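Please see the structure below; I have some questions.
A single protein chain has been omitted from the complex, and every remaining protein chain is retained in its original position.
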Amino acid sequence: MRDRRPLFLMTPALAWLTAFMVVPCLLILALAFFRRGLYGGIDYTLTWENIALVFDPLYAGIFLKSAWIAGLSALIAVILGYAAAYAIAAMPRRHQPLLLFFAVLPFWSNYLVRTYAWIVLLNREGLIVHLARLLGFEGELPRMLYTETAVVIGLVYNYLPFVILACYAPLSRLNPEVTEASRDLGASPWTTFRRVVLPMTVPGIATGFTFVFVLSIGNFVTPALLGGGQFQMIGNLVYAQFLTANDWPFGAALSIFLIAIMMGLLTLQTFASEKASGGRNA
Amino acid sequence: MRNAPLPLMLAILAGVFAFLYLPISVLVALSFNDGGLPTAWTGFSTKWYGALFANADIMGAALNTLIVAVISTILATLFGTLLAVGVEIRRRKGRFLETLIFAPMIIPDIVLAIALLSFFSLLGVTMGLHTIILAHVVFNLAFVCSVVRARLKTFDWSIVEASTDLGAPTFTTLRRVIIPVLSPAIIAGALLAFTLSVDEFVIAFFTAGAGRASTTLPMQIYAMIRFGVTPEINALATIVMGISVLALTLSQRLNRGGLPGQ
């Protein structure tokens, strides 16, 4: 009884996931090994071409560039998010849920709208420039919209609330007695933070970083809207293979590498979490 | 952490909150700006809201979004809850199973989107609202499942054993014993799924069919942003945000145990 019941409960969901996630992803895996037909479509001849093309310096470079932008966004988001989570955890307990609520709130407004808000702020005839002029700034401000910086700002902005949430969880569970003990033993606040607090909150940092990195590297909307089409990230490249170049097999090959990166990061993150919790139990 | 310097902590909070709230408050303010442009305040007006509600395309897209969100939420809540209960009853935790359940939450949306596009295209399935719903159920059920599982971690399984020991069939146990205890978490999960579905753009964009019949609100917003700054977007953004705030507040009240997504 106890063994059969869970299966019956899980069947609908697992069947759904199999049909509409696992099978389509396997299909993409298969597609990556066929040729592109002359006018789009698929020529069912087996080939390694698409996989090899991913390692072409041009496309490998786009992967690296995406990883750089995603990594930078994740790093900034983690620094800001960790600081915010730390500050929230330092507030009186009764205020913390409300602060956390307001930190997460923007996350639940529409993603496109949040990105659009930055267009309104950053464009050359936008709010920031007008405010600067109002304050008497005469010269020309450097271009803000349609730059890499704008894309990074957009990504950080969109995913920051999640990082705050992820970092807050381990920080709030931190036992004050531990830090007090460290202080009593003569450690400076910085040493206490570095040697005691930080290691215990690694899982939150790892989760936050992974999340921002994974969502950023596959993103095509933010580079399209805030980057002025001036550079491609992997998401844009996949988008272009499916909608512009009509090269589905190559788009599929790129997707597989995206999935592989994601899986690799997840394993690392699990490893980081396990190592941290292992350390705590010891 | 009580020993953290308070002024520094307050400064950090002020900075981060300003960063989080400045852009969206600008949109809200602009939605009431008569001139509609960010460059000058020309007086308070609700005319953009009027223009918004008079725009049949936007209203049609809003209705489509509602249909997608409601149906996918119902299905995802049902499947996700059953999955959560099933997984937690099982004593042995399989790594493969965990990955399968976790995957929809972190798989890049563009990958799932093109996988489904290729899948439907090769099967010859005509795409439309129904294909968007199928796709949304995939990630929604995973999120519902994770919220419900969080509640089940503190669930007292002995009452289930008591129920089955008294001879109640599995389904009765589920309906009479497990579901009532879980209902706040289930509703919170459903609200989360609903919000995610309302906001989802990339997957809908790729799995939608021809025409307005399957254009959702985010697709409409994307098209509008692509064609420049239209003040109606500000009004729309304000309303969408209002609804999200409401949904989040509601789910918070129902599920005091933890925040959605935690």
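By written order: A and B. Residues from 1 in each chain.
The rule we apply is simple: a contact is a pair of C-beta atoms (placed from the backbone, for glycine too) under 8 Å apart; a residue touches a chain by one contact, two chains touch by 3 or more.
The rule is simple: contacts and distances are computed from a predicted model.
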| item | value |
| --- | --- |
| Listed names "Spondin domain-containing protein", "ATP phosphoribosyltransferase", "NAD(P)H-dependent oxidoreductase subunit E" or "Extracellular solute-binding protein", matching UniProt entry of the absent chain | "Extracellular solute-binding protein" |
| Chain not shown: contacting residue from B:64, B:163, B:195 or B:244 | B:64 |
| Residues in chain A touching the chain absent from view | 11-12, 15-16, 18-20, 38-41, 58-59, 61-62, 65, 123-125, 143, 146, 228-232, 237, 240, 242-247 |
| Residues in chain B touching the chain absent from view | 63-64, 67, 71, 75, 117-118, 120-121, 124, 126-130, 133-134, 137, 209-215, 223, 226-229 |
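Here is the rule we go by: only the chains that are shown with their structure count from here on.
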| item | value |
| --- | --- |
| Chain B-touching residues of chain A, taken from the complex the two chains share | 1-2, 5-10, 12-14, 16-17, 20-25, 27-28, 31, 80, 83-84, 86-91, 99-121, 125-127, 130, 157, 160-162, 164-165, 169, 171, 174, 176, 179-180, 183, 189, 197, 210-211, 214-215, 217-221, 225, 235, 238-239, 242, 248, 251-252, 255, 258-259, 262, 266 |
| In the complex with chain A, residue positions of chain B that touch it | 1-4, 6, 8-10, 12-13, 16-17, 19-24, 26-27, 30, 38-39, 78-80, 82-83, 85-87, 89-90, 100-104, 106-112, 114-119, 122, 134-135, 137-138, 141-142, 145, 164, 170, 174, 195, 198-199, 201-202, 206, 218, 221-222, 225, 229, 233, 236-237, 240-241, 244-245, 247-248, 252, 259, 261-262 |
